[in-house]
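All protein chains of the complex are present and in place, except for one that has been dropped.
Moving on to subunit A:
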Amino acid sequence: MQFIEHLRSLEKALLFVCLLVVIPTMQIFAQQVDTATTKQLKGVSILGARADRYISPPQSLQGATLQRLNTYSVADALRFFSGIQIKDYGGIGGLKTVNVRSMGTNHVGVFYDGIQLGNAQNGQVDLGRFSLDYMDIVSLYNGQKSNILQTAKDYSSASSIYLYTKKPSFEGKEKVHVAGTFRTGSFGLLNPSLIYQHKINDQVSASLSAEYTYADGEYKFRYKKKEGYDTTAIRKNGDITARRVEGGFNGMMKGGEWSAKFYYYDSDRGLPGFVVAGVFGHVDRQMDRNFFVQSTFKKDITKKYSLLLSGKYASDYVRYIAPDTALLRVDNKYYEKQSYFSIAQKYSILPNWDVALSTDYQYNSMESTMRDFAYPTRNTVLIAASTAAYWNRFKIQANALTTIVDETVKIKTASPPKREVTPAVFLQYQPTHYKDFYLRAFYKRIFRMPTFNDLYYTEIGNSYLKPEYATQYNVGLTYNKKYEKGIINEVGFEADAYYNEVTDKIVAMPTVSQFRWSMMNLGFVKIHGVDMKGYTELQVAKSLTVSARAVYTFQLAQDFSDPKDTYYKDQILYIPKHSGSLILQASYKQWDFNYSYIYTGERYNAKANIRANYVQPWYTSDISVSRKFRTGMLDWMASFQVNNIFNQYYDVVLNYPMPGTNVKATIRVGF
């Protein structure tokens, strides 16, 4: 049986590869999206810092492509990247975290307008709560952003997601932009938002964005067994009310730029919980409040010396309530504070050789109303020394990151101080004189700190935990060609093969009973993977542009923790061997069409790869159509979207059902 399944999955892999190979011959080819949209960014003024050079290109979705996908959140957009798995608990308010190349959510750094979003409590950023309304670019870097004038934090994750909000840009005599958007649809969604941008002078602009989201979160789900039960029910307690306000200033100067912004978000949501026999609803709730202010300043001080300053203060609050009178009653509040400052400097020794030094300091503290809470504080110093150079067709970037972490606690034992030094090397080689094709490779060793929960969570935490290490080896190639004339605007193909190891993986292990778990450095995972993506944009006719983007990921992520385990070498839970996505977009005059498809292959919901833990593949197709029009001064856009058009019922996480077919309508007006 397993043999047959294996054959079937091989067959699937082959087909996906075939699709990728066949498509180019039909001249429907593939994208490296960031370059596709550089066209739109051409109008950069002479003001501003020198452009960054990346050795390892990111996967990006931005601008029109991102807007046409019309997804609910950043997490939904990230599903279209290769190498990524989203853990999605379902619904608009459901937790959505990303796992890049099977190394685990805690190895993913998330940066918002250039500065990392922290969560010292559990190390995970819920990407479901970042709406795409105010987002300009969503990028994923494997390894790291291989720029060198950057904060030490940029070097400190196994992979990083960068979210950039819309920067104001004004043409001609424009002084003010205003855009209002209203979305509604399934899940009782009511989602108005407003963007206001103001040009103060030629150097400085201000912007403000506000958004309100309400959804009752109800949707139908179905569990069915062949010749067995077939039950359909409504997901309850998935309601959410959320408010977001953010804004700030963007400034340009000779050889430099700066920004200062604030961000506020609060939400009150139901936690719909697991669906098991006899339990189809829960009453747990969560309230959040996130606030931060941050600022960056970047300037080429001399021809050879550049400076980047960054600073941030963040205050986060979470309250979790479990008011079910038949169960353990919980009402815990958590308060987290973060202060952060970074100085990065770059010096050009030779025109083709730069060195840089980045020094970051971060202070984290956490308080809670939990019984026996440890009240931890953490002081982190990160020092990254890096260099970048190129000779002929060869580029290199290398760095060493020193991390110094010291913690204190009010009760119990603080985690011992940590001093770690971790290297990374990125190479790029252009084998021929054609600039369209180049090869690249990287090696990176990095770790993630145990979180405050791992270390100090009452009764579960283990302050003796060591850092969890991830080591990555990657080779890849990029082919990208743009055409001035003819039907093809652009074609591109990228492939990467990689081997990762996660050692001292922090896992929860039971101690004396099912209710007593503790965190331990016990896991060891080896990951072999292949990521492929292709893109093309075609100018089919003067007013018809068609683009296609296909992505395929293969991952063999095996548990090598203990040869005595029955699941030794089994695929780790929730990681499919095969996954992929396809986006087809067409623009015809004022019309835009989008078709997107996501495939996640068979996987297992527990460590043992046995039939009882087997999870069926799932795949969804979403379509949307939108039209732009103009009345007087106003620009309008209306769109309608149908998601999961074949009404497939599936779980991403066991017993957390996902919605079937759902719809969304959007109208935007602005000037």
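Definition applied: a contact is a pair of C-beta atoms (placed from the backbone, for glycine too) under 8 Å apart; a residue touches a chain by one contact, two chains touch by 3 or more; residues count from 1.
Just so we're on the same page, contacts and distances are computed from a predicted model.
The chain not displayed here is annotated in its UniProt record as "DNA-binding beta-propeller fold protein YncE", chosen from "Phenylacetate-CoA oxygenase subunit PaaI", "ABC transporter permease", "DNA-binding beta-propeller fold protein YncE" or "Heterodisulfide reductase".
Within the set A:V176, A:I301, A:L327 or A:L634, the residue that contacts the chain not displayed is A:L327.
Only one of A:E171, A:E227 or A:E484 touches the absent chain when the whole complex is considered: A:E227. Listed residues A:A64, A:A495 or A:A608: the one in touch with the omitted chain is A:A608. Listed here are the subunit A residues that touch the chain not shown: 8, 12, 15-16, 19, 22-23, 26-28, 223-229, 231, 274-279, 325-329, 371, 459, 462, 464, 487, 509-516, 518, 520, 538, 540-541, 544, 546, 548, 564-567, 582, 584, 586, 595, 597, 599, 605-608, 610-612, 616-619, 621, 646, 648, 654-655.
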